[in-house]
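I have a structure I would like to understand better, so I am pasting it below and will then ask my questions one at a time.
Here the complex is missing one protein chain, while the rest keep their positions.
A, B and C label the chains in the order they appear, each numbered from 1.
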Amino acid sequence: MNAILEHPAKRPAIGKSNAMMRANVFHGPADIRVEEVARPHAGAGEAVIRITLTTICGTDIHILRGEYPVKPGLVIGHEPVGVIEELGEGVTGYKIGDRVLVGAITPCGQCRACLSAQWAQCGHGEGVEAIGGWRFGNTINGAQAEYLLVPNAQANLAKIPNELSDEQVVLLADIASTGFSGAESAKIKIGDTVVVFAQGPIGLCATAGAKLMGASFIISVESDPVRINMSKRMGADVVLDPHDKDLVMHVKKLTGGGADVGIEALGIQQTFENCLRCLRPGGTLSSLGVYSGKLQVPYDAFAAGIGDYKIVTTLCPGGKERMRRLMAMVQTKRFDPTPLLTHSFKLENIVEAYDLFGSRRDGVLKVTIRP
Amino acid sequence: MNAILEHPAKRPAIGKSNAMMRANVFHGPADIRVEEVARPHAGAGEAVIRITLTTICGTDIHILRGEYPVKPGLVIGHEPVGVIEELGEGVTGYKIGDRVLVGAITPCGQCRACLSAQWAQCGHGEGVEAIGGWRFGNTINGAQAEYLLVPNAQANLAKIPNELSDEQVVLLADIASTGFSGAESAKIKIGDTVVVFAQGPIGLCATAGAKLMGASFIISVESDPVRINMSKRMGADVVLDPHDKDLVMHVKKLTGGGADVGIEALGIQQTFENCLRCLRPGGTLSSLGVYSGKLQVPYDAFAAGIGDYKIVTTLCPGGKERMRRLMAMVQTKRFDPTPLLTHSFKLENIVEAYDLFGSRRDGVLKVTIRP
Amino acid sequence: MNAILEHPAKRPAIGKSNAMMRANVFHGPADIRVEEVARPHAGAGEAVIRITLTTICGTDIHILRGEYPVKPGLVIGHEPVGVIEELGEGVTGYKIGDRVLVGAITPCGQCRACLSAQWAQCGHGEGVEAIGGWRFGNTINGAQAEYLLVPNAQANLAKIPNELSDEQVVLLADIASTGFSGAESAKIKIGDTVVVFAQGPIGLCATAGAKLMGASFIISVESDPVRINMSKRMGADVVLDPHDKDLVMHVKKLTGGGADVGIEALGIQQTFENCLRCLRPGGTLSSLGVYSGKLQVPYDAFAAGIGDYKIVTTLCPGGKERMRRLMAMVQTKRFDPTPLLTHSFKLENIVEAYDLFGSRRDGVLKVTIRP
Partner (left out) sequence: MNAILEHPAKRPAIGKSNAMMRANVFHGPADIRVEEVARPHAGAGEAVIRITLTTICGTDIHILRGEYPVKPGLVIGHEPVGVIEELGEGVTGYKIGDRVLVGAITPCGQCRACLSAQWAQCGHGEGVEAIGGWRFGNTINGAQAEYLLVPNAQANLAKIPNELSDEQVVLLADIASTGFSGAESAKIKIGDTVVVFAQGPIGLCATAGAKLMGASFIISVESDPVRINMSKRMGADVVLDPHDKDLVMHVKKLTGGGADVGIEALGIQQTFENCLRCLRPGGTLSSLGVYSGKLQVPYDAFAAGIGDYKIVTTLCPGGKERMRRLMAMVQTKRFDPTPLLTHSFKLENIVEAYDLFGSRRDGVLKVTIRP
């Protein structure tokens, strides 16, 4: 008996097995192309979704520029919204056609890291050294395609409530989950003062997250006019200019001696260092940036190690429960990510979208990609 | 040399020493009277403030009714806003005339409980068994008077920012601090579902606190029309009727299997029990009510002890830092307590104010008292 | 092609498919019998282990007495040590013959509860209302048998280090995991005083857990001489008699005003109530008992709800990572559970073992069962 015939409702018809799909393939630095590749099929514990909306992340720009290495031939992208097309053996509680959101990070739920509540550092099973749970568009094919294979589907398919549109949820997969986690990892309390460095999409969501957790006063640091406006909309009480030479002094004055929490959302030495300098003794630096090269912790800003400072770093929390919670926040209007979606492209025109997004021109914040 | 003359700037002129003041004195159940009593003076580590605004708390009603015993002759009231009139030796960083808010609970900051971060259970110094840090209008004279002696002044005088009025801060001393703490002790996270039982002033602030901490969905339980409206204004998404026989079922349905957090803000068996029944396994019941008699924990609602439930209780957090943080929330418009102030009385008419507040008529939520 | 033939290394020979095994079957109150039942086989995501050692839990006694209902025909027992016999599709990183320990609670790792770090309240997948993650010998066949089907094997098979014997690890599945969790859920800190009520196997492990977490002073409450001795061996500094009428006063005196933490390990009104009464204001009652009927929280012991008390309940933490951690503690000699194993029986004689264990005679603490 044929394994495929055993599950006629779940598996594709045989004729579909060799079907192709359109996808954005990385061929090398500065070389991405939308082309035909083999369409994936779901093995045990897996699912395939038909992508209805995705986006481009800053990390994808790093990949395109050759700054973050992935293997040529990989389909990139890691923010998938779609419809279930195939369900592998052992995946229960879903049916073909369900609309789902999948987080950028796809924890297995069953390895040492996951069972230690560190899902973002999932090691994908027994015996594999954990190196961060990011797989889509990094170690396996990603979301800028017509179809996407979702590993560990039981832990990662988050059903989208009917009243939410694809546009309302697509940024939850990475941007909002990461941004919010900057506030969450800092354990912001009611009444805390917070300074957020850089107001790109993740920084903007960190600002929103700080507001959602009860910060009494939020200072953001940004110079781009579009982002300054969006920052205020997302919750910043004051926006300061990163080029201000007295920036640290101004933050200390506005916060009565230093912020309780600083969130770094850019990933360069200057913002990291200034973020640390803006803290009161005992404060927390929550770092979301992806750094390159050596990072320096200045002796004085660090109080020589005796200032009771904390530095916490967070990769994007994933998994279906995280996505469910974030969608609940959109559903009850606590948070609206749609103003960040400034431009829209078809998958066929994704190279153009990368160009716009990478250049930051035309007030672009995030682009949507529709296969 | 006379000790008083040593600190001419801080101590009252000798002629003032025997001055009297008007105060609301408890003489026994159903017997409070505004009368002349000796005006207090500040010893070492103490301060005297001239009260500019105070209020009546539900606990004061319990005192008046003889349900909570205090000694006859006591000036009652524990929510003081005022101006510094005298500063005792050793109190630094303040000057006569500073506008200050003092929390209902006045931790010393230096006993075992305080140095264990349990300021609300302050034992007021060495060797005293801690029995809760509430002193004003309980074990020492309180705030419904022209002047108030503030013990441990260094830890308890919170300067009021110029832009905030007395009305904007008076409810922070107890009502808002207690209500918010119901949300804080439950460790509400972004995306949590919360149910709040009873929407009196404290319950309303618990609702506001849950919203401030990032709850995705807040259900309150209340039947009074004025309070139902205020509940929605404070952040409730849905208000359910406590008399609804399927209340628990409705909460479970609305929250997809049970609330993450339940806040009890009344203090009776029925609300405690229903609050527990509304939780999902692993949920937290945060109790703010003051109970009388035996409290029962039903076997089934408690999952026989194996549901990973938590029950946390919280007395009002006090101290100047708590007050500073709450004032910061009002200053940046995160929270506005003034809609709760429905009626205003002069100290001379406080008996009338007790009558109105105790009867809950005329849509009263909180009254202000002005000496 | 036959599915079984696809995995020759993992699946049993066809001839084994209808094989039978010996198991302890519950037929009704006071009626358990060792008899032949069908041997289980592993489906996708599952494993079958050949049991090499197991034990009887107090909960099994409740089942036998009809106090905890399970369906007749069920194989009971939930503390399995064994050798992998079959591995279902999708389970990776293991091989047939691996020695493994499986926790009493078997989280799936992929449902809402598990992805919220509440593995003990696992709902076993999508759409099932979580009612506690205990399945072995409760909702599916258990460990008092020659073979055991392990669901969600990837999350639950914990390899046993070579240097550890079966006897060294069998009590980690439930007794030690539960007992330690009583200390862990109370968040015991270096220097805390702790009182543990009842020194049965779980209470003894709670005592050991309190010591392991840095409690400065541990009082246990027990009257049985064998358990008193074992309590001291596990870490109690003082053992008090539960019949002492001044028990609470003695605890308060020994702890300088009340214990920081009380652990309840019996599950009756008296111990729960005394445990609460022994706490200092702001203390934590960590409850491990399984209660029946209504539980009362006395008004005075609870400080009417304003003592900042916490009551936390914990079901046994499970999953392979928990088991790995507990085995590491045994491996480095931080904890030795073997003194609790007082008697040993063959599976054929398990009825006799239940009789001994249920009667608490002959100094029995825990019995081992060997199929």
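Definition applied: contacts are C-beta pairs under 8 Å (C-beta built on N, C-alpha and C of every residue); 3 or more make two chains touch, one makes a residue touch a chain.
Predicted model, so just to flag it, every value in this text is computed and none were measured.
Undergrad: Touching the hidden chain in the complete assembly: which of A:N24, A:S177 or A:T314 does that?
TA: A:T314
Undergrad: Tell me which residue among A:A19, A:L164, A:L254 or A:A303 touches the hidden chain in the full complex.
TA: A:A303
Undergrad: Sort through B:K320, B:R334 or B:K366 and give me the one touching the missing partner chain.
TA: Final answer for the missing-chain contact: B:K320.
Undergrad: With the missing chain put back, one of B:N138, B:Q154, B:T271 or B:T284 would touch it. Which one?
TA: In the complete complex, the chain left out is touched by residue B:Q154.
Undergrad: Please identify which residue in A:G137, A:G267, A:G319 or A:P337 touches the non-displayed chain.
TA: If we include the chain that is not displayed, A:G267 is the one touching it.
Undergrad: For chain C, enumerate the residues touching the unshown chain of the complex.
TA: 180, 184, 189-191, 193, 209, 212-214, 216-217, 237, 324-326, 328-329, 331-332, 334
Undergrad: If the hidden chain were put back, which residues of chain A would touch it?
TA: On the side of chain A, residues 113, 116, 118, 120-121, 129-132, 134, 257, 267, 280-282, 287-299, 302-315 touch the unshown chain.
Undergrad: For chain B, enumerate the residues touching the unshown chain of the complex.
TA: Residues of chain B in touch with the missing chain: 1-3, 6, 44-45, 89-90, 92-94, 107-110, 112, 114-117, 119, 125-127, 152, 154-155, 319-322, 324.
The rule we apply is simple: only the chains that are shown with their structure count from here on.
Undergrad: With a Cα-based fit, what is the angle in degrees between chain A and its identical partner chain C, given to the nearest 5?
TA: 180
Undergrad: Counting in whole Å, what is the centre-to-centre distance of chain A and chain C, each centre being its mean C-alpha position?
TA: About 39 Å separates the centre of chain A from that of chain C.
Undergrad: Could you give the separation in Å between the centres of chain B and chain C, each centre being the mean of its C-alpha atoms?
TA: Result: the chain centres lie 42 Å from each other.
Undergrad: In chain C, which residues are in touch with two or more of the other chains?
TA: 116 - these are the residues of chain C that touch more than one other chain.
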